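Here the complex is missing one protein chain, while the rest keep their positions.
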Amino acid sequence: MKKKNENILKVFSKINLHYLVLTFLIIVMAISMSMHSRYFLTITNIEVMVNTFIMEAIMALGMTMVIISGGTDISVSGVLPFTAIIFAKLMLQNVPIIVAMLVALAASGVIGLINNELRRILKIHPMVVTMAVQLTLRGLNLAITNGSVISGFSAGFQKISEFRLFGLSVPILVYIILAVVFYVFSKNHKSFLSVYFVGGNKEASAFSGMNTECVLRWVFIINALLAGLAGILSTTVYNSASYSFGQNAEMRVITAVAIGGTSLTHGGNGSIAGTLLGTLFMALIYNSFVMSGISTYYQDVFTGAMLIIAVLLSEGTRIVKEKSFKQALGDS
Amino acid sequence: MSLLEIKNISKSFGSNKVLSNISIFLEKGEIHSFIGENGAGKSTLMKIIGGIYQADSGQFLINGKEVHMQNPMDAFREGIGIVHQELSVADNMTVAQNVFVNREPTNALGFIKWKQLNEDTVTEFKKIGIDIKPDTLVKTLSVGMQQVVEIVKVLSRDVKILILDEPTSALSDKEISNLFELLLKLKESGTLVIFISHKLKEIKQISDRVSVLRDGNFIGTLEKDEMEESTIIRMMVGREIDNLYPPKAKSRDGEIVLETRRLTRNEKYLDVSLKIKKGEITGMFGLVGSGRTEFAYSLFGADGVDGGEILLNGRPVRLKSPKMAIRYGIGYLSEDRKRTGLFVGMDVKDNVVASSLDFIMAKLGFLDDKKSEQVTEEYIGQLEIRPSNCSSLTVRSLSGGNQQKVLLAKWLAAKPEVLIVDEPTRGVDVGAKCKIHSILRALADSGIAIIMISSELPEILGLSDQVAVMHEGRLITVLENDGLTEETVLAHAFLKGGDNQ
Amino acid sequence: MKKLFAILLALVMVMPMAACGGSGNGNAGGTSNAGDSIEEELYSMIVFTKGAEYFNWCYAGMRDAAVTIGSHISVELQGPAEWDASLEARSVEQVLAKKPNGVVVSCADEATLVPVINKAVEGGTPVICFDSDSPDSDRLAYVGTNNFDFGAVAGKAIVEAIGTEGEVAIILVPGAVSMEERAQGCVDYLAEHAPNIKVSYLNDEGDVAKAEQVTSALLQSNPAIKAVFSTHGYGAPGAAAAARNLNKTDDVTIIGSDYDSATIELLKAGDVDGTVIDDPYLLGYQAFMLVYAAAHPTEVQSGNPPFGHVPAIIYGNCSLLTGDVLEDPAAAAKYENPPKI
Partner (left out) sequence: MQKRKRRIPVSGRSITLIIIIALVFGVISIIKGELFYSLTNISNVFSNLSYDLLLACGMTFVLILGGIDLSVGSVLAFVGIVITMLLNRGLNVALAIVIGLAVAVLAGAINGVIVSKFNVAPFVATLAMMSSLRGACYVLTSGFFVVGLPDSYVAIGRGYTLGIPNKIIISIAIMIFLGIISTRSRVFKQMFYVGQNADAAYLSGISSDRTIILGYAMCSLLAGVAAILMTSSFAMGQASFGTGFEMRAIAAAVIGGASMNGGEGNFVGTALGVILVALVNNVFIMFNGSPNWSTAISGIMLLVAVAFDLIRTRKRGESV
């Protein structure tokens, strides 16, 4: 009897039901949309669809890492505008663009570091820390801009937003590179493996001679850096920077990650692949609602429902993979 | 010149001194056991050797030259490997990933060579005669198997000094004997094996020398020929414990409280029919995975049943939840006190009343604080939980033995008719062990029926009036315990049950 | 397992419904007249803080204007619920992918939407700004209220109410251009006509409860405050509540902005002394007419080919609405029956 059980488990750990269903849904949506609107499957719309969720997509990569490591970071929606503003202000001072970028990125990195150090020193849940940092940053952004939008960059700067390679805009190119890097690393690289370990069992990782604090520090820094990158890209795309950028971005990002099947309850479970799917799914939803002209009021309701269903699904697969609570107790 | 020389090591946490200048010589190619009551400082000493803690004073010499270990990595470099008491595997990862954690075979860029990783893992397990799929998730393995992964993880780095901190507490006898063979092999190959256990039998069986610690002091080292259980215990406890086990039940004709008829839970256990009498202790012996805990879960309503029935005082009952079981007067002291027993962050009082809130209730769903205070004090006294003023201390701050007593108190407070105790003395030192044994017997005498699940045969034989032997989900036999010997029980367990592993 | 498949099934059913349920939504006369010789036209209104009552009025105006053109015109209201310029820019981009015949947009800030507006105009889609302008963009025209005048009206009302002495609090959300202009307009007017009046600012994050909190704190700490001017719709109800708590309703003049059913009630109750209004319905109406005109060039020489000719700027006028105006049911009727959308 046990044998059979084992086999079932085996099969499930090989193919991931959750991803299958998600892919299936994406296809269904795509088909029904393309039947509904003749503009849906146009190059422009696809590009638009990507563009409209690209910043979240970038941040989702980092967020996945954070959540796998067993934390959450909701300060990203503060970091994005913060970095954008710093970058913009520097550009107005005619600082060479590369320098401006590096400085802005550094700033975001520092925020990440601060997040981690506060978490470590104050011994409180990352969610609380990052929430505090987010609130503070939002105020800071307002204060340093006096709420006014920063714009009027050199003509040369605007070129960036027009730059195309194989018809792909800068943010998309950046994302593709990042996505590939993150995917490959998450699958095969020592560093990312240690993130999974820390998320799975922090103490054990420490006993195995892993510097867990160091791992976590980099997780938070990298996540903040990605948020910062998103901020800089926003500035190039919209050719301006405002404290209003990235409102509730953290919620959209986490939703995408969660739909992708990364578990917020059990650190160490989840994958970049899932997040890529989740991101695509979200982009599709947003686009579909505008395309179909359904009042976007329904969008929130729908997204909420989708989120629950998707998570139920992933939890479902996870449980089938492992065994239910009582069994788990039973075998000890 | 000895391989590892420990020179007046001292360590204290905050105000309380855990180790006061310990000095021991440990030789190449010996199996050296450490024994002592909980809180004697064994684990701390090992953690210091393993580089997880740093000593306040004193030094280590390996082959005569002093070494400083700031973190586990340094210890590994010195060829020291340590298997921890509490599982330290990441159960969300595969076996291979766990075995080679933090030193995966990688290329120059730090990318992992999966093929090599898996092959290496297989070979490592081969060494101890186990073949395993390297890509299985650890969480899908039994606890015993997880412990094995843990051990292989350490062995796989070729260690000069191997420390095992209570490695056997979660292992079945078969796994244990495998482990011991392995240890002897290692010893032959000149490895120093440091072995910690509470099971005197094991220690006598395999160790060349045994060192005894008490309250952070080094008491002495015994050679193989001086290892008399009584001597060791005296050194540990600092006093004579003439009689390890309390006397058996006075009368054997209490009426049957609990009876199961062909009770079955698919894939767990099959056709278990058992009669439990008032005033008796029924020992339930079986290896890990023999279905004994699962059986207990069904009796306690924590898991359903697929067939058969449970009769309580002759009336059949359907137990849907532990809540219900407790109402019916059944208690279950779970084997894993940290995970499923105690609320370590809450104070002793809260823990003691946890499963008897209904009893200490005043009107309208309000709790009677005074009463719970009384109840707690009562059991602190009765079970000699130390420190005696601990009622408002967090359980976390108590020693393992006392934690176990608190867990027991929780169930005494619930005033059960039938009390199931699962591994009641796992990881508990001899002193506390005796106390717990005598308490169990006292309870039985007061008319409670007790089912004691244990994988320690001496305990089973020493304490129980009848012994139920389970194997592979079946109740092999129920033996009356008069002059029962370990051999007979094991014979039933393996021969009758048929050892089809 | 069964559960999972059940869920899966449910999804398969949900999705197409969601996708197709949309057809005809926000449609003027029902597009379902297949085989109709006139081809369908789609015009989109994009706003920030979608759901704000003000924009609902605008959209109603646009919709009704569309009806007058014909049933082949359909219109839609799009935009983020958040006050986030970048999100709004995305909405515009997404709408453009649908190749609408024209777009009218109210900009969350004057700079962020420039690229996307220009892109639209280059792509041949006429863009008209309404309510909040983006002057540096290639938008064809702006229909709206001069927010400085808007503020001035408030200033005038305040001076009439409290005279040339005392202090005034202005409620705004920092960064919201239209509000800051209104505030500035008010300040300028006061500086000119009542230089002795001191002004302080309050940030209520556009939230009624917060408005109550901050206003009451200020009124309490500074009794010299004689008047409060909220530069947006939600401020007035909050300020009114604050005054009520401190029973200062009679001593403090509260001037709101825009009208919505809540403010109207407060006006009638006398809790709010007046509200500066423009005509959102008309703005929407005109914006649509302009974008339609731009989308259908005539022989008339156009200022901005290839689009039809449209004037660069149309300012609607703004006025003060007070309780006694609403005495007259006829006048009140307009405000009390918000359009259904």
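Worth pointing out:
Read from first to last, the chains carry the letters A, B and C; within each, the first residue is number 1.
Rule of thumb we're sticking to: contacts are C-beta pairs under 8 Å (C-beta built on N, C-alpha and C of every residue); 3 or more make two chains touch, one makes a residue touch a chain.
This structure is a prediction, so every number in the text was calculated from the model and none was measured.
Taking the complete complex into account, the chain left out of view touches A, B, C.
Of the listed residues B:G314, B:G365 or B:G483, the one in contact with the hidden chain in the full complex is B:G365. Touch with the chain omitted from the figure is made, among A:G62, A:G147, A:P171 or A:G246, by A:G147. Only one of B:K11, B:H84, B:K187 or B:K410 touches the absent chain when the whole complex is considered: B:K410.
Seen from chain A, the chain kept out of the figure touches residues 72, 118, 121-125, 127-129, 131-140, 142-143, 146-147, 251, 254-255, 258, 263-265, 295, 297-305, 307-308, 311-312, 315, 325, 329. Residues 50-53, 55-56, 81, 172, 174, 200-203, 205-209, 212-214, 216-218, 220-221, 223, 234, 237-238, 241, 244-246, 260-262, 264-265, 338, 341 of chain C touch the missing chain (whole complex, contact as defined above). Where chain B meets the chain that is not shown, the touching residues are 14, 300, 302, 321-323, 325-327, 332, 334, 339-347, 349-350, 354-355, 357-358, 361-362, 365-367, 369, 392-394, 397, 410, 414.
Please note the rule applied: only the chains that are shown with their structure count from here on.
Chain contacts here run in a simple line, from one end chain through to the other with no loop closing. No other pair of chains shares as many C-beta contacts as A-C. Here the spacing of chain B and chain C, counted between their Cα centres, is 70 Å. Inter-chain spacing, taken between the CA centroids of chain A and chain B, is 43 Å. Averaged C-alpha coordinates put the centre of chain A at 33 Å from the centre of chain C. Those residues of chain C in touch with two or more other chains do not exist in this structure. Contact residues on chain C toward chain A in their complex (touch as defined above): 1, 3-4, 7-8, 10-12, 14-16, 18-23, 25-26, 50-51, 74, 76-79, 81-87, 89-91, 93-99, 108-116, 136, 173-177, 180.
Against chain C, in their complex, chain A makes its touches with residues 17, 21, 24-25, 28-29, 32-33, 35-37, 39, 42, 44-45, 48-49, 51-52, 55, 142, 145-152, 158, 161, 234, 237-240, 242-248, 286-298, 300, 302, 305, 309, 312-313, 316-317, 320.
Within the complex formed with chain A, the residues of chain B that make contact are 50, 52, 71-73, 75-76, 82, 84, 86-93, 97, 101-102, 104, 106, 110-112, 114, 136-137, 139-140, 142-143, 153, 170, 266-268, 289, 293-294, 297, 302-303, 335-336, 339-340.
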